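Just one protein chain is left out here, and the rest sit where they should.
Each chain gets a letter, A and B, in the order it is written, and its residues are counted from 1.
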Amino acid sequence: MSHSSSTYRSSTSLRRRTALIAGAALAAIAMLSACASPAASGAGGAASETGDPVTGGTLTYLEYQPTTCLYAPGTGFYPNGGLLNQITDKLTYQNPETLEIEPWIADSWTVNDTATEYTFVIRDGVTFSDGTPLDAAAVAANFDAYGLGSEELKLPISEAINNYAGSTVVDEHTVTFSFTQPSPGFLQGTSVIQSGLVSPATLALPYEEQCQLKNIVGSGAFTVSSQVVDKEVDLVARDDYDWAPANSEHQGRAYLDEVKIIVTPEDSVRIGSLLSGQADYVRYVQAFDEASVEGAGFDLYAPQTRGVNNGLFLRPSNSILQDVDVRKALQAGTDTQEIVDTIFTKNYPRATSVLSSTALGYVDLSDQLTYDPDKANELLDAAGWKAGADGTREKDGAQLSLNVFVAGAQPLSKQTLELVAQQWTKIGVQLNVKPADSGTIAADIKDAEKTALNHSMVGRADQDVIKSQFHTENRDVILSNDAELDALLDALASEPDTDARNAKVADAQKYIIDQGYAIPFFEEPQVYGAANYVHGIGFEAVGRPSFYDVWLDKK
Amino acid sequence: MTITESQQAGTTSLTTPTTKAQQAWPETGQQTTEPPRTDAGGRVTEGAPAKRRRRIPSIGLILAWAIVAAALLWVVAPGLFTAYDPISGVAAEKLQAPSIAHLFGTDALGRDLFARVVHGAVHSLSGAFIAVAVGLVAGTSIGLVAGSVGGILDAVLMRVIDVLLSIPGLLLALTIIILLGFGTVNAAIAVGVGSIAAFARLSRSEVVRVRRTDYVEAAFGSGARLPIVLLRHVLPNSIAPVVALAALQFGVAILAISTLGFLGYGAPPPTPEWGLLIAEGRNYVATSWWLTTFPGIVVVLVVLATNRISQWIGGERA
Partner (left out) sequence: MTRYLTGRIGQAVLVLWAAFTVTFVLLQALPGDSIMIKFENPELGLSPAQILEVRARYGIDEPAVLQYIHTLMGFLAGDFGYSIETGTPVLQRLAEGLPETAKLAAGGFLLAVVLAVTIAFVSSYTRFAWIRGVLLAVPSLFISIPTFWLGILLIQVFSFQLRLVPVIGGTEAQSLILPVLTLAVPISAPLAQVLCRSLDAVYTQPFVAVAQAKGASRQWILWRHVARNALVPTLTVAGLTFGELIAGSVITETVFGRNGIGRLTEQAVTAQDIPVMQAIVVLAAFVFVSVNLIVDLLYPVLDPRLAAKGRVAV
């Protein structure tokens, strides 16, 4: 069953949009390849491989953290996504190189002009691993759950789907989704890991049950053969798998017979295992280990996460940070180049906007993000913060002292924040870097007084990503009290025209930097290491591994 | 916080009747009638016919005191030993191997590791001191009261100690840290709570032993009241093994605080606490070996030294 581009029908507006996306993506690739040249030199995907793929073998893959809840909409967490990406398929495929949306489980689709109605034609012959067919009804059931949630089953709503109203199953192969407002991000939303398609039997279970791997039945190229909770998941290739994305060169079953995903949290053990030949492929090579991995003749892969950059997010509801000049001063007093040079590597390009340069709708704001301690000092002086006895500025008896939690999910968060604290002492600002248990963090992070700043990032290859991070109804990292920001974000999330949408994303980025809501540090990659006999390593658009094309050339 | 439980083998766990010290320890020879004494390490120290000990302190002991003295000097006057700032480094000089300029090398942010170790002494040693103080004060008080008063109060207090022992020490310590918040002092308290049981049991068994001696019986006989007897006779005569345990716990506490750092419950940055230095340097074990090795050696030396001193207090001097 072959899928040529002729089966790829779309409305005029979509075609135009696709071209635009492709244009933006080309620019992005140019930049990506410039930044990620070390990764590309290792092995740049199946195309650059020499020799024919070999079927068979077992891949040992070391994961940094155990998975948590595997209910698809909550699987943005990389270990979850890395696992779910192997066992579920998506309605559409986002080409990680062009960022274009291509057919996968959907053969084709149409979108109305206002992006309030999407109709998908579902591929024939796809089955879940429990034997039930993946037809229009199954697809409808998935998006009803992800888009509407469920009171009864305690299912939360996916952040990848906005303004969802409902589905209509037209026939066995056709399903229509409708939206209360324009939802231009939905098409891309069908390609993300959070929209992984699972069997109706899985969807009928309550949330707690859907969290568990044993209950997840997908249609992916691998199925779970055994699991030791929090330690190891063994996957086996599905022999009858025959529905890879239409544009994929590789069709049919996966090359590998088996994948062993082993959780190995100790950095030194994970890297040591790779270098001593006990493992083939590892996730999360820390920046300080990159040199030893490359030095030993292993390959590094550093796919970008293409979203909101790793950085500090400043909360305007904090009594000190309510002054925009103080926020701007902190922005000017942070030397992001020094952070990148000292703690990270060339795989972590310095940020030039709130969004990554590989994100859709990115604009270069590097002019406004230069390190200027003099300007910072002037701003703080003008704002009434005078140098105190111990070097920390004071105003009305209060010290210019701010708290931030070490973010366990961010690479080398503690060192990064320590360095920022070191830089800020030069402008008379005290940054208290607080390690804490997750309970204390959960309790205090919603309080702008206790937690003035937030260290985070979010990856998704769609313009909506900026809304996910900043909107009061999404992650709301700055605990926003700014209605204007929400309005800007709402506008970009419901703009059907791509040009206009990108312009609105640009407005939002400028506004966030102007208001000093963000101090972006770097464009975060996911860094992987692999032995040189592992070929065909590939990633989805935001750097989660796909094992479908992987093959081993182990002598 | 963990080794504590086994350090003290003087008594057994759940049955702690007044005669327990005697029951748990078999006489080591037919001729002995006194129960053998135990010292801090749970080691049996000889009764009256002790082996002839050298009166001159051994080289090891002198070295041990020298190490402890050096560490104390770091606490009092770190500026004498290093001119570098332990908190702020020069980012460009990151991860340099040990050299004349940087004796222990530099860390990932370009801070001088030797400066961090020297300035860290105050955090680590005060942390260990607080941990021992918590265990010593709380544990010894419980042990003293239980051992002197006896009866139901004794039984109740010892059950309380059993409860303390039965909850995994590490889990208890982590919970206490979460409750109190992260920090050197709080970590020290968490570690100290874990050693209460050891101190309580040891001091109780000592008190029970001393109470049965003739002079204490005589003191009671001459009408002295319990608190007076406790203070004037029981405490001074039972204190040596407890002090020895305290010295031993000092080293144990440094390690325990380090373990908390490993699990991510250490002092907040940029505190250069020793345990945290080892715990965080471990990630660089293959690339920058000095980061974990030098603080590790310092801790091993200090712990060895306190152990040696503990032995001296508990055994040789007596």
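What we mean here is this: a residue touches a chain if its C-beta (ideal position, glycine included) is under 8 Å from a C-beta of that chain, and two chains touch if they have at least 3 such contacts.
Remember, predicted model here, so these are calculated numbers, not experimental data.
Annotation: of B:Val75, B:Ile178 or B:Ile239, B:Ile178 touches the absent chain (contact as defined above). Across A:Asp242, A:Asp325, A:Asp437 or A:Asp482, the single residue that touches the chain missing here is A:Asp437. Only one of A:Ala140, A:Leu187, A:Ala279 or A:Ala461 touches the chain withheld from this view, namely A:Ala279.
For the chain missing from the display, the contacting residue among B:Ile167, B:Ala218 or B:Leu231 is B:Ile167, taking the whole complex into account. Taking the whole complex into account, subunit B touches the unshown chain at residues 1-3, 5-9, 11-15, 17, 19-20, 23-32, 36, 41-46, 49-51, 155, 159-160, 162-163, 165-172, 174-176, 178-179, 251-252, 255, 258-259, 262-264, 275, 278-279, 282, 285-286, 292, 296, 299-300, 303-304, 307-308.
Seen from subunit A, the chain kept out of the figure touches residues 60, 62, 66, 68-69, 73-77, 149, 154, 156-159, 208-209, 211-212, 228-232, 260, 262-266, 268-269, 272-273, 275-279, 409, 437-446, 456, 458, 468, 473-477.
Here, only the chains that are shown with their structure count from here on.
A straight line joining the Cα centres of subunit A and subunit B is 47 Å long. Interface residues of subunit B, counted against subunit A in their complex, comprise 87-89, 91-92, 94-95, 108-110, 177-178, 181-182, 264-266, 268-270, 282-288.
Residues 267-268, 271-272, 286, 288-289, 291-292, 338, 341-343, 406, 408, 414-415, 417-419, 421-422, 425, 432-437, 439-440 of subunit A are the ones touching subunit B in the complex.
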